[in-house]
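Every protein chain except one is present and positioned as in the full complex.
Chain IDs A, B, C, D and E follow the sequence of writing; residue 1 opens each chain.
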Amino acid sequence: MFTKYFNDYKIGETWRSKGRTITEADIVNFASLSGDWYPLHTDAEYAKQTPFQQRIAHGLLVLSVASGLLLFEPGIVVAFYGMEHLRFVKPTFIGDTLHVEMTVVNLEDRGDGTGIVAAHQEVKKQMGETVAISVVKVLLNKYGK
Amino acid sequence: MFTKYFNDYKIGETWRSKGRTITEADIVNFASLSGDWYPLHTDAEYAKQTPFQQRIAHGLLVLSVASGLLLFEPGIVVAFYGMEHLRFVKPTFIGDTLHVEMTVVNLEDRGDGTGIVAAHQEVKKQMGETVAISVVKVLLNKYGK
Amino acid sequence: MFTKYFNDYKIGETWRSKGRTITEADIVNFASLSGDWYPLHTDAEYAKQTPFQQRIAHGLLVLSVASGLLLFEPGIVVAFYGMEHLRFVKPTFIGDTLHVEMTVVNLEDRGDGTGIVAAHQEVKKQMGETVAISVVKVLLNKYGK
Amino acid sequence: MFTKYFNDYKIGETWRSKGRTITEADIVNFASLSGDWYPLHTDAEYAKQTPFQQRIAHGLLVLSVASGLLLFEPGIVVAFYGMEHLRFVKPTFIGDTLHVEMTVVNLEDRGDGTGIVAAHQEVKKQMGETVAISVVKVLLNKYGK
Amino acid sequence: MFTKYFNDYKIGETWRSKGRTITEADIVNFASLSGDWYPLHTDAEYAKQTPFQQRIAHGLLVLSVASGLLLFEPGIVVAFYGMEHLRFVKPTFIGDTLHVEMTVVNLEDRGDGTGIVAAHQEVKKQMGETVAISVVKVLLNKYGK
Partner (left out) sequence: MFTKYFNDYKIGETWRSKGRTITEADIVNFASLSGDWYPLHTDAEYAKQTPFQQRIAHGLLVLSVASGLLLFEPGIVVAFYGMEHLRFVKPTFIGDTLHVEMTVVNLEDRGDGTGIVAAHQEVKKQMGETVAISVVKVLLNKYGK
């Protein structure tokens, strides 16, 4: 997604990533790394008794995997600027395969040789169901600056 | 932070987490788990030539560590609802120790026995410098429902 | 468990932790970290021919997970002092969910502002079966010292 | 160490393992796997203000590394039976290199073709300083049973 | 395998390692460590539509696991010298248990107190099917040098 200079984006353009299957190992590894062992993620007995009836992936695991599916080109990307209106709308279960769909929704030229691309991001499952939405903002270089 | 029922929060109340030092191993482990090997995080030679002059932690690593420093009580927390206005305002370097400060900014009773606590979250370094801000929204149970 | 000052414990008091499911990933990750690839833990073909008929968790993985389910309060806990009479009494299989039950069995005031709490620890499965027993000794501060 | 049948041990015999350096990554990885983020292990600022003046390895990381330095021969070892009198006598710091020294202290023939070897275990640093002691008990097969 | 001095090998001698089951966690962990998230390894939906119909282990994971199943004796092994004619001849699936079979095929005395042992290496599954072949070359010390 973020492989071309700021000048080259148009509002409305779209992009789709490759996929990655969320495994039990990913959930264990994310609980490990983050320190978030909330039992809905890591206690199968507890999870059985929730409305989900099984363990679900951490929201931030979903976001982290999504970030790894994007492409960031050195020399072009200056910084991950921020995110707006993040919502986790459906659970991600063990075995679900996620991909990311992006649509450019705003372009803000900062007048200093850089600009912010804002893109609506949907993380989706194999059957097209959306699990997380947000607006991602990335600071990019312009060329010819 | 999220260890009491929705009814028991007041706007303006604050909370502070323990700390955790961000190590080189954390950055390698997060690049590994997410698949995000952007060279600013994982190529020391590249990083030397950026304005930061050294490798910096991924923004989502900072958020993930912050989430692990919060406390989520089973039976009270229903879901991580979402986030607003996330900004990465300063870099986190290898060796920085992060903690989280929260201030409750909004309480939305959903009338169904649950409510959303919105808290302004600042992730800060050892010297008090803020590295990331956002508004975190968590869905909690009410008691006596 | 270890969230209050030495003065506040009584012999006979009990405590129960949250749970955590032991996954195949945990066993692989513990074999990795420890370097203990004994085939009963990591070779499914070998394990099939043992009395257990399947892979089992390392005893020290069980203990390590148990330690993470305890609560240690900074400022109160001085050190993990030691352990007595550790026995692995039943195997832990992939998919078992463990929790810890503690009973205070001895209190030794050291006369220097600290004391040792000795607790009988049982690590148990979802159906209540005990997999490991020991006496855990933790050095805690007293208040008012 | 545990590479020969029960019949072949003598009280007083000794064994020495290879070494392994405890790195910052090991401590982070053990905190991750166990869920034990006690700040003495993982918060450098907190650790500076303790008598140790720096982060120290978890006691169970020391034991887990020690277990990986032992040798367990399939077909001979039946089970890790248990441990007695475990004490953490000195801190292990980042960069310390540990090895294990064992002395056989008891042999208990169980009369069923197996026996328990009890060995005094010392985990030592590069300069010979002991960090952990215990008596390890391993259940082994006899030959000619 | 590499536990004796160069002088003690004979062409034609063979050796067989212990086994290790390749789990989904191993594939996720290797994708993580290497950064190779090719979807045949980590996207279950993609893999379903390939001739393999399921995810397969990375070739270099197979080799890395094989290297861990060999034995390298300090003081004897000088260096992993290289490899010839590596071929991945069959896929390794999740749940397959691998072991290594070696046959010494060449001995090159270097006249400086060291020699190169070349061994034909086959990594095989539980049912004897070969998944990878190569010639491994290891530089060893001679005794009496």
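Structural remarks
In the analysis below, a contact is a pair of C-beta atoms (placed from the backbone, for glycine too) under 8 Å apart; a residue touches a chain by one contact, two chains touch by 3 or more.
On a predicted model such as this, the values are computed, not experimentally measured, just so you know.
Shown chains touched by the hidden chain across the complete assembly: B, C, D, E. Checked against the hidden chain, the listed residues E:Asp26, E:Asp96 or E:Glu122 yield one contact partner: E:Asp26. The omitted chain makes contact with just one of the residues E:Pro74, E:Gly111 or E:Gly128: E:Pro74.
Contact with the chain not shown here comes from a single listed residue; of E:Leu63, E:Ile94 or E:Leu140, that residue is E:Leu63.
Touch with the chain that is not drawn comes from one residue among E:Asn7, E:Ser34 or E:Gln126, which is E:Ser34.
Residue-level contact of subunit B with the missing chain is found at 23-25, 28-29, 32, 37, 39, 42-46, 55. Although one chain is not displayed, subunit D still touches it through residues 18-21, 23-26, 28-29, 68, 95, 97, 126. Although one chain is not displayed, its contacts with subunit C can still be listed: residues 31-33, 35, 37.
The criterion applied here is as follows: only the chains that are shown with their structure count from here on.
With contact taken as defined at the outset, subunit B and subunit C are each touched by A, D, E.
Seen from the C-alpha centroid of subunit A, the farthest chain centroid is that of D. Subunit A and subunit B have CA centres that are 16 Å apart. Chain geometry summary: the mean Cα position of subunit A and that of subunit D are 42 Å apart. A straight line joining the Cα centres of subunit C and subunit E is 36 Å long. Across the assembly, subunit B contributes 18, 20, 26, 29, 33, 35, 68, 74 as residues in contact with two or more other chains. Viewed as a contact network, the protein chains fit none of the simple shapes, being neither a path, a ring, a star nor fully connected.
Across the assembly, chains come into contact as A-B, A-C, A-D, A-E, B-D, B-E, C-D, C-E.
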